[in-house]
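This is the structure, below, for whatever I ask next.
Of the protein chains in this complex, one is absent; all others appear in place.
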Amino acid sequence: MVYLSPVLALVLSLLAGVVLFYIMGVSPLAALHAFFIEPLSTGYGLAELGVKATPLVLIGVALALGFKAGVWNIGAEGQLTMGALCGSLVALYFYDQDGFYILPLMLIAGVLGGMAWAAIVAFLRVRFNANEILTSLMLSYVAGLFLNLMVHGPLKDPEGFNFPESRQFSESALLPIILDGTRLHVGAVIALLVVAWGWMILSRTLLGYQIKVAGSAPEACEHAGFSFSGIIWTTLLLSGGVAGLAGIIEVSGPIGQLLPNISPGYGFTAIIVAYVGRLHPIGVLFAGILLALTYLGGETAQIQLNLPVAVTGVFQGLLLFFLLASDVLIRYRVQFGKARLAVENK
Amino acid sequence: MNENSPYLIELRGMTKTFPGVLANDGVDLKIKPGEIHALLGENGAGKSTLVKMIYGILKPDAGTIFFNGRQVEIDSPAQARDLGIAMVFQHFSLFDSLSVVENISLGMKKAVKLDKLAGEITEISRRYGLPLDPNRHVYTLSVGERQRIEIIRCLLQEPQLLVMDEPTSVLTPQEVKKLFSTLNRLADEGLAILYISHKLDEIKALCHHATILRLGRRVARVNIDTESTSSLAMMMMGEELEKIERPPKATAGEVRLKVTKLDMPAADSTGISLTDIHLEVRAGEIVGIAGVAGNGQDELLRALNGEESCQSGGCIIIENLHSGKLGPNARRKAGLASVPEKRLGHGAIPDMDLVDNAFMTGFQRMGLLARGLINYPKTRNFAHKVIADFSVKTSGSGVPANSLSGGNLQKFIIGRELTQQPDILIVSQPTWGVDAGATQTIRKSLRRLADKGAAVLIISQDLDELMEMSDRIGAICGGRLSPFYPTTEMTVEKVGMLMAGVTLEKGDGNVAPLG
Partner (left out) sequence: MDVFIPALLTIITAATPLLFAALGEMVTEKSGVLNLGVEGMMVMGAIIAFTTVHFSGSVSLAIVTSILAGAIMATIFALFVLIFHASQVPTGLALTIFGIGLSALLGQDMIGIPYEGIPKIAIPLLSTIPVVGSLFFTQDFLVYLSLAMVLAIHYFLQKTRPGLILRAVGDSHDAAHAMGYSVVKIRFMAILFGGAMCGLGGAYLSLAYSPMWVEQMTAGRGWIALALVVFACWRTGRVLFGAYLFGGISILQLHAQALGIGIPSQVMSMLPYLATIIVLVIISRDVSKIKLNAPASLGKPFHPSR
């Protein structure tokens, strides 16, 4: 029952997409084909799907845990950026060396960087009661500007013709490709592991229980002896760390160096992924793949039909809206049955 | 219909059904002008439903209403007000951040200039002995003062019928006395009053006639003067209420819970600060704390169960363990269980099922956690045991807590705590809003717990309950505890004084009873 609404939302979004394409004077069938079928028609395309889905799934799982607890981390984009930055610092420090230890160090640095950035949000929320939606967002903008500053300045490639980018990472600092001839890298495997890990936490552990209670009834959470502040810290550090991991994975995977722009808004799209995935790690996996497809589809549609890339953003926004609407319809049906019992509840 | 009917309002054959429940079954009711008429019945008897139909909130499935001799259809509260029916609800519709006059003006159909309205408010409040400053903001007012706003709001409409729903549950005995003199004055002026309650002493003191409901039916319409509280109780309950037998107590056992010099400042301006709390509860005894809502009961419970931490560990001693700085689960381990006043949202998680709710407080003592992983089969067994042992009516353990009725949810919550065999149990408002059957179950199980040697502390607004169940009784007022006295030496009046913060002198046995 719960999984019906994402499917319904997808169907409605597709219908809306058809209308949109029609208005734009593009053949709806051709557009839908370019968006959803084309990218999957080659092996390389499927691998690209994995590449694009990796950061979305990673951050989506982390956000899902937080949202379930009622902790709104909207600044995953910033944590991703700082993770990428910290991991890159390690890569660039060892830029002329080889070693198996470099990559793990980079990943750890990425996790710590994202965690530290999210720790600021947690601290401000717990200590000063500052709304985490606004603080995490503001820090996102700050992180983006800081990255910009770094690649224009201290981290600029001295042999790079003055372009605002860092040196290219050495072989040891790049994530190994797991499928020859594609860009699919080890990060995808890490993403799957994180999904399994998130699922374990949520369904079987005390932490998962605490998260669910915190999001459902904060006072009951206190009564059960769980520290609400503790849960805030834990979920923010976890989501920050995973977002940071996603950041360094992106940089050491598909990109290979540090640029002013390392993410087409993965941190924000991951919010949609978390919701369409019903805040459940397995759902997030599917939702991440779906939204990755919309990114690829947008690029394909642009090449084949001259469709502006911005259509992707519109489609993603529509998907979230339709999901929220579908939720209502499903809930309405369930409400009918509940009403009977709720009457005696006086 | 006879236009010269002596009755202001007459209800005939009022029937209302909800899915699965026949709330009102052919109920008749009639009230004359100037009469104070009681609507009596236990929780769940159908009083609220009937009154909601009078006030236009619910539409009757069958039955007719006559007002001033004419048949009427009351489709909305606005229409009821137009007819001249005013109602003071049990839960007030007030806006905390606005002033008294702004609140009252919002309840009026037409906009009146606020200064003029303020003048009218002052006038009425003076005339009927309901002192109120129109310009004060509601959040600064006590519960009793807020009720005055509701009453004055009604009186400004110049009603013919005033309906009051359980008005005294939020008042001290002295405030009740003041309210009654106001109501009598109003009745003398010709206002008919429909007074809903289950408190027999008050009905005897105030009302002229009574209509008694039981399980949705009208079982009697009586003249109060010819009845006694026990005959009224018989009609209300339909059977002899079995008195809870209290075995002759030699001496209570050792002190299980000791609170010394507990001070806890309020978290913010809307809370109550606890000051200089001293308390002892011994094995085998039931201690009762009376008090009107909003005097620090919730704060006290949270301080005792560990949701709030004390400034020093020695403030609270549980079985010789300094617990002041320990959290709820550490205190549970030491043997202290608690049941908060608010069930859904505090004592239980509304959206989660009964298995998860059982885990909520039981995971430690019932061993439901192993190396960070939840043992679901064991938790399910625990939940089923609670449901079976405490006759919780539910279709299973997989239903969300908010689908249970009030009484069943409370049975589940109390059952969950009792099954863990605590050494100390603190319960706040154990039977508020709970039907008669469940109330009996709960009270019996609390008594049984104490008999087995546990120390039980009951915080309640229900004075009758406390007088019946506790061995020692005291009161909380403004965050301070009164001294405790053996219940056998206390009367309702004396407890009322404690609730109002008055110290009892030695030899206060000569206090005049309520008029």
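Before moving on, here are some points about what is shown:
Letters A and B mark the chains as written, and numbering starts fresh at 1 in each.
Methods note: contacts are C-beta pairs under 8 Å (C-beta built on N, C-alpha and C of every residue); 3 or more make two chains touch, one makes a residue touch a chain.
No experiment lies behind these values; they were computed from the predicted model shown.
Here the missing chain is touched by one residue of A:N148, A:S170, A:T205 or A:Q304, and it is A:N148.
For chain A, the residues touching the absent chain in the complete assembly are 72, 74, 124, 127-131, 133-135, 137-139, 141-142, 145-146, 148-149, 152-153, 268, 271-272, 275, 308, 310-318, 320-321, 324-325, 327-328, 331.
In the full complex, chain B makes contact with the omitted chain through residues 58, 76-78, 89, 92-98, 102, 105-107, 111, 139, 267-270.
FYI, only the chains that are shown with their structure count from here on.
In whole angstrom, the spacing between the mean C-alpha positions of chain A and chain B is 49. Taken together, the chain A residues at the contact with chain B in this complex read 204-207, 209, 212-213, 216-217, 219-220, 222-225, 227, 338-346.
Of all residues in chain B, those touching chain A in their complex are 18-21, 44, 48, 305-307, 327-330, 332, 338, 340, 342, 345-352, 356, 359-361, 363, 369, 372-374, 399, 402-406, 433.
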